[in-house]
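Dropping the structure in here first, questions after.
The complex appears here minus one protein chain, its other protein chains still in place.
Should a chain be cited, it is by its letter among A and B, assigned in written order, with residues numbered from 1 in that chain.
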Amino acid sequence: MNGLWRRRLWRALLSVGALAVLYGIASEIGSALLPRRIWMVMHYLEDVELLPPYRSLLEEAVFLIQSGILPRSVLVSTARVFEGLVFGAAVGVPLGLSMARAARLECLLDPWVTFFRFTPALALLPLYALWFGFGELSKILLIATAVAVVTLLGAYQGARDVPRVYLEAARSLGASKGLILRKIVWPAALPQIFASLRIALGLAWVTVVVAELIKATMPSLGYLLALAGAYPRVPTIAVGIVTIGLLVLACDTVALGLYAVATRWMKRSPARA
Amino acid sequence: MRLAEAPRPPKARRVWLGLASVVALVAAYTLLSNAYRVVDPSLLPDPIRGVLRPQILPPTQRIFDAFVQLVGAGTLPPAGTYVHTGDHIGGLVEQRVTLQGSLLVSTYRVLIGLAVGGSLGILAGLLMGWSRAVDEYVHPIYILFRSVPPLALITYVMLWLGHGTAHVLLPIIYAVFTVVVIPTYHGVRDVADVYVKAARALGAGGGLLLSRVVLPAASPFVLAGLRYALIIAWMTTVGVEMLMADDGIGYLLVGGGMWSSRLEVAGDPAVIVVGIVALALVGYAMDAGVRVAGDRLTQWVKR
Partner (left out) sequence: MPDPRRRRLEIRDVVHVYEGKMATRALDGVSLDVFENEFLAIVGPVGSGKTTLVRIVAGFLTPSSGTVRWDGAPVTGPSPERGYVFQEEAIFPWMTVRDNLEFGLVAQGIGAPEREKIVAEMITLTGLQGYERAYPKELSGGMSKMVEVARVLATDPAILLLDEPFGLLDAQTRSKMQDQLSRLWEEKRKTVILVTHDVEEAIYLADRVVVFSPRPGRVQAEVVVDLPRPRSLETRFSPAFLELKRSIWKEIGRA
């Protein structure tokens, strides 16, 4: 199918390239025409580049990387995302699986799961900040909460969706409950668990960025954005945004890859290629 | 020995159990949060003492009190000039911020976000799912855009649009848009294909095909996407309000005032709990609404 992929690649490059060129033109025009003083509520902001041309962006990017600000921020924010992801999934997945199997547990926990599901994780930020301080812990716990809810639902649904036939076949062959969990429920639910992990990853990034915007210390990507926004230095904002975007994309691609691996035994659906 | 897939207990029993666990927790919490009155704090070991303070675990009555205050703030005579203090609930009441008012404002924002972002998202998903060419050109750009959390854009957007209403709504619309595109895209591309072929063979073209075949076939996916978009819309709305807005539930949760001074407000947990519970209830109600309406619209689906 080489021709197909080549065409797709070509078209993708074309459209992204066109966008890049468009931006270049717009930024050049902008630096000439756009205002440099902007009124912001109480005072004027000076020397604002609304559409920074590529050279500004490049300069800024180089500066941020060489000074170590960007790498350190990336490290800190990414670390928070992954720590939150691991904690959240470690709680959510087992709980979800247990809830699918123990009807009474499910009924008991259901109102709480529903409550957390409709509470945007960010709304909990003030509470967590109060209880756990403004440091690492509250942010990681916030992310973990959001991740736990999503993965719990994914694991629960995945386990409940296991076709009854497989469970009966396993019991008929003499499998114990533990074996069924390990070798039947777990692999059958894995695709849905991974799908929910992918969503959780996106959510984790959103949460960490906002949490860092609201209450953070350097170095972190959110704080970088906030600081740049306060000055403002648009090239910095732009570099920050691009960095976050790339990180999210990378994580998402990895998650997608994991999902593909976990479902390689699945029959291809009869959809269009 | 029961099978793993045990039948669920009847609905009434389920509701009772759920209710029981909520009641049990509330009762336990009330006991715990009021413990400091009964037990002499100096007798408790240090970490526990730190937790059982009313500043950390607001007693249940205090939560009720906050609730009443926040709902009733609107009935007070109009406020004078507002001087920002560090007092969370006091400050809110001073500004005549009410719970219901805040929720209303936030709900309004979420609905606009859903309406505008949803329509745009469905449109985009439709185009991408329908035309192979459009898909291959536009999809990569879409992927780039959706990778950026909408709230990260807010500082930039503010520079362009100033401190009005648009800069609050834009991230919400954007967030909903990015979420709705994918399910629509999948619904149109993967599911509708067979039906499109059948309809075409019967001579259907253009508009009829679209409205009577493609959209209905894709609708279960779109509706599922809308439910998820609702959650994202609320998340974004609360975030935006915490950062940049003058009203809404996010604003209430962080205590209001100018952005720079928000960091100084000592959060009153009672207010936060009231806010969160109210928020969850509204979210649940809206989700139920979408779900019921969705089920009605997709009655024909085999469940």
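Just so it is clear, a residue touches a chain if its C-beta (ideal position, glycine included) is under 8 Å from a C-beta of that chain, and two chains touch if they have at least 3 such contacts.
This structure is a prediction, so every number in the text was calculated from the model and none was measured.
The chain omitted from view is touched by exactly one of A:Val76, A:Val113 or A:Ile184, namely A:Ile184.
Among A:Leu122, A:Ala170 or A:Ala204, the one in contact with the hidden chain is A:Ala170. One chain is missing from the display, and on subunit A it is touched by residues 163, 165-166, 168-176, 179, 183-184, 187-188, 190, 264-268.
Note that in this section only the chains that are shown with their structure count from here on.
If you average the CA atoms of subunit A and of subunit B, the two centres end up 17 Å from each other. Touching subunit B in their complex are the following residues of subunit A: 7-8, 11-12, 14-16, 19, 38-41, 45, 48, 50, 101, 103-104, 106-112, 114-115, 117-127, 129-131, 162, 164, 167-168, 171, 177, 180-181, 185, 203, 205-206, 209-210, 213-215, 222, 225-226, 228-230, 232, 234, 237-238, 240-241, 244-246, 248-249, 252, 269, 271-272. On the subunit B side of its complex with subunit A, the touching residues are 1, 3-9, 13-14, 17-22, 56, 133, 136-141, 143-144, 147-156, 158-160, 162-163, 189-191, 193, 231, 234-235, 237-239, 242-243, 249-250, 253-254, 262-263, 267, 269, 272-273, 275-277, 279-281, 283-284, 287.
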